[in-house]
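What follows is a short report on a single structure.
A single protein chain has been removed from this complex, and every other one stays in its place.
Now for chain A:
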């Protein structure tokens, strides 16, 4: 493994504090890890939503992850552009989300007040017979759904395109 790959894999181990099965690489918010000549490391991340409070925790977790690997000088930089969308999430990430009980983003987003998106699949029973209870849920990036077959409510990672 090259040094650059090693550094990236240290950063990629950090998980989302709200969705601990997803690494920040799975989520697509880890943009770059660069080694500087003075031995310090620069990590570039991007927020999912402008006000996402998880960014602070992720920043601290990055310091810790590198600290454990013996790298003390880390600069975590936030970038806004290009703006994150759910397309940045990896396929692997989407699979892990579903296994965790959160429906992964599907389709291409909402189109006005009438949602014409693809049906959201229940992560428990895989039924497509589901409905949106609330577009805003436990975190900015999720909506609350309910399954009309198994009757379980579940989180849906909503599309941001």
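By definition in this document, contacts are C-beta pairs under 8 Å (C-beta built on N, C-alpha and C of every residue); 3 or more make two chains touch, one makes a residue touch a chain; residues count from 1.
Operating definition for what follows: contacts and distances are computed from a predicted model.
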UniProt name of the unshown chain, from "Cell division topological specificity factor MinE", "Sarcosine oxidase subunit delta", "Aspartate carbamoyltransferase regulatory subunit" or "1,2-phenylacetyl-CoA epoxidase subunit PaaC"? "1,2-phenylacetyl-CoA epoxidase subunit PaaC"
Please identify which residue in A:52, A:89 or A:122 touches the non-displayed chain. A:52
Of the residues A:32, A:75 or A:149, which one touches the chain left out of the display? A:75
Where the unshown chain meets chain A, residue by residue: 47, 49-53, 56, 59-60, 63-64, 67-68, 72-85, 110, 112-113, 133-140, 144, 160-161
